[in-house]
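Everything on this sheet refers to the single structure shown next.
Of the protein chains in this complex, one is absent; all others appear in place.
The chains carry the letters A and B, assigned in the order they are written, with residues numbered from 1 in each.
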Amino acid sequence: MTLEIFRIDDRLVHGQVVVGWGQPCSLGFLVLVDDEVARSEWEKELYRMGVPPEMEIVFDSVESAVARLAGYRADARAGMLLTGDIDTMARLVAAAPDIRTVTVGGVHHKPGRVPRSRYVFLTPAEEARLLELAAGGVTVVAQDVPQAAATPLEVMLRGEGPT
Amino acid sequence: MNAPVAAPHLPLRVRAAMLLRLFAIQGVWNYETMVGNGIAFALEPALRRLPGGHTGDRFRAAMARHSGYFNAHPYLASVAVGALARAELDGVPDAQIERFRVAAPGPLGSVGDRLVWAGWVPFSSAVALLAFGLGMSPAGVVLVFLGTYNVLHLGLRIWGLHAGWTRGLGVASALANPVLRQGPAHVARATALIAGVALPVAADGIIGSGRAVLGGVLAAVAAGAVMVTLLHGRIEGWRVATFALAAFVLYAMVR
Partner (left out) sequence: MTFTDLMMLMPLAVLGAVLGLDVVSFPQAMISRPIVASTLAGALIGQPGRGLVMGVALEFFALESMPFGASRYPEWGSASVVGGVLFAQTADGTAGAMTVAALAALLTASIGGSSMVLLRRANAVWARKQQARITRGSGSAVVALQLVGMTSDLLRGGALTLVALVVFMPLYEAVTATLTISPVLSRAVVVSIASAVGLAAVWKVVHTTVGARWYLLGGLAMGFGIAAALK
């Protein structure tokens, strides 16, 4: 057990994370990496309310997450690290190159984004950022819940992702 | 993020209209705006009270804002609807409302999913399965299930709208309610106990006169449950079951 899932999901803490992954994978802690949330007490309070009492949630900026990553990896419990956008995860990976797999769990619709699967919508810049990650040796997959198959990045970008 | 202590008056008919619309909040659920249109649909009766009424600029700006992407548990979305209605009628700045719309969905989804989908649904099922196993009539079993389930369902929608309206964007404190925080753990234990009792009793009720095969059934259930548990995270049990039943039907046809 360790910090083993690095997930990009614009909903951050929500049911798929806490129940969908939390229960079958027996997640013991979540690391929420977001510079804005890390500075906002009311948002942290809101996210704390979304996590069950038996699950710990810690808040980090990208900078503090990099500093604490080794500690999270040494944790005996299973854990998941969450970022709300691709850019934050890319900055994290750039500073912590031992992150080898990134899961896109949910990037939802907004103007300028194109649907790539039922839960992944990307702008051209976001696609490029994911391809950069992959080119750097990171395995990028799309997977919303553990029961669903992990879809490789190139398959997802062809629009043949999870339907 | 704290709203003023005293909530302004919102007529009962407006609250009733919002509550009724909350039941249809997922009416046009889609992968782009998710429950967004439903949020605007449920807010609309309250937003009509903005200065200028339903043809005014503030109404139009609010409707446009709230019909965009939003995702939350359908019952706990009532909390967001109450809070957003209060914020709009109080004239809270747009940027603050937008930040709440970004932050609220996840926790509301998480709380609702744990308490309802992973908690109260299996609990209600277990109670109804036990009622069946103990020989209750079909109408009785149906009423037991619907009664048990909808006590919490209706309660959450009504409470959520009220809590959101009275606390506005400071509604995070309402999510500290013990029913929401500790409730899922208690429900999980109750579900475990009642489902444990109900599964053998209900299974026995279905097999009926064939209790001679009960030993074989028990062995198959134990082996099957272990297999499905080991497969969790890879494939859903109902899919495995579909293949198993199809294989058995084919075997029975050709044997």
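Just so we're on the same page, a contact is a pair of C-beta atoms (placed from the backbone, for glycine too) under 8 Å apart; a residue touches a chain by one contact, two chains touch by 3 or more.
Please read these numbers as outputs of a predicted model, since none were measured by experiment.
Touching the missing chain, out of B:M18, B:A87, B:A118 or B:A174, is residue B:A118. Against the chain not displayed here, subunit B makes contact via residues 23-24, 26-34, 37-38, 40-41, 44, 47-48, 54, 59-64, 67, 71, 74-75, 109, 113, 117-119, 121-122, 124-126, 128-129, 132-134, 138-139, 141-142, 145-146, 149-150, 153, 184-185, 188-213, 216-217, 220-229, 232, 236-242, 244-246, 248-249, 252-253.
Residues of subunit A in touch with the missing chain: 14-16, 19-20, 22-24, 26, 54, 106, 109, 118-119, 144-145, 148, 162-163.
Simple rule for what comes next: only the chains that are shown with their structure count from here on.
With centres taken as mean Cα positions, subunit B sits 24 Å from subunit A. On subunit B, the positions that touch subunit A within their shared complex are 1, 31-34, 68-69, 71, 73, 99, 103-114, 117-118, 170, 172-173, 175-176, 180-182, 184-185, 232-236. On the subunit A side of its complex with subunit B, the touching residues are 11-20, 23-25, 37, 42-43, 45-47, 49-54, 108-110, 115, 118-119, 121, 146-147.
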